[in-house]
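Here the complex is missing one protein chain, while the rest keep their positions.
Let's look at subunit A:
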Amino acid sequence: MTVAAVEAVDVSRTYELDGVSVPALRGVSLTIAQGEYVAVIGPSGSGKSTLMHLLGGLDRPTGGRLVIGGRDVATLTAPELATLRNETIGFVFQAFHLLPRTSAVDNVALPLVYRGVGARQRRERAAAMLGRVGLGHRLGHRPNQLSGGEQQRVAIARALVTDPAVLLADEPTGNLDSATGEAVLELLEQLNAESGVALVMVTHDPEVAARARRRIAVRDGLIRSDTVHDRPLSGGDGRPETLDAAPSAEPRSASGSGPGHPSGGSGGATGATGRLPRGGGPGAPGGAG
């Protein structure tokens, strides 16, 4: 394994809402290696997006240690963190988040603006990147002149134009129909394989998750399981909750809930948040290794 692109050690994130603490992540440890393909799966509200925001340096953990591109986030000022995001991370969102009234090529070039790249070089690189996602003929189109799939391709080109180490995609196909989603998925996988950018993708679809070599299941703010599969899971066996029990799965060392966070009892015991009981017993393979 090569050097880690992102490393999280016992990372937690608690929101303060009107004086009430909402723990969205409660001690998560994981390492994203260069060029990896990771699927993150879990029920709604389990903390997947929160995790993605932390891994991308868009948010700061309230506890634990987070190292992005070799730099400890806690030691960085806001501008330094912004620069780190610009250089290391590419984001793809479910809602595309393209600037309206701005052409595809200028949308893609946006991250280069904050890198101080000159206008001509920006456009050249953005146009080349749009070519790679199959939109070389749509440079001047505005978001409202593009289909959903095309908009997400523009967003992918924007995420990759800076040549980042990690591409974080939070339900990138969530707003697309299945055929279009499939095409976007294939594009992401192709770029991951070709350019060596690590791809971390949140998905609700077990079949989609099954395509990734590594799958991380999140539940109640904890990593429930983190497994690497030598061969893709067959479609019928795709329930994420049972991923850790899959025969070909191998538990990863830096995965799951940290030592201070037992993963809950088997008899429907609830965590501090009073949420749904988590699956798996005290000795589940997802626990501290």
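Note that in this section a contact is a pair of C-beta atoms (placed from the backbone, for glycine too) under 8 Å apart; a residue touches a chain by one contact, two chains touch by 3 or more; residues count from 1.
The criterion applied here is as follows: contacts and distances are computed from a predicted model.
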{"item": "Hidden chain of the complex, named as in its UniProt record, picked from \"Mannose-1-phosphate guanyltransferase\", \"Fe-S cluster assembly ATPase SufC\", \"Putative ABC transport system permease protein\" or \"Succinate dehydrogenase\"", "value": "\"Putative ABC transport system permease protein\""}
{"item": "Chain not shown: contacting residue from A:Val22, A:Val113, A:Ala128 or A:Ala193", "value": "A:Val113"}
{"item": "Option from A:Thr83, A:Asn175 or A:Ser195 whose C-beta touches the chain left out", "value": "A:Thr83"}
{"item": "Sole residue of A:Glu7, A:Asp59, A:Glu171 or A:Asp205 that reaches the chain not shown, by the stated touch rule", "value": "A:Asp59"}
{"item": "Hidden partner interface residues of subunit A, rising order", "value": "53, 56, 58-59, 78-79, 82-83, 85-87, 91, 93, 97, 99, 101-102, 110-111, 113-116, 119, 158, 162"}
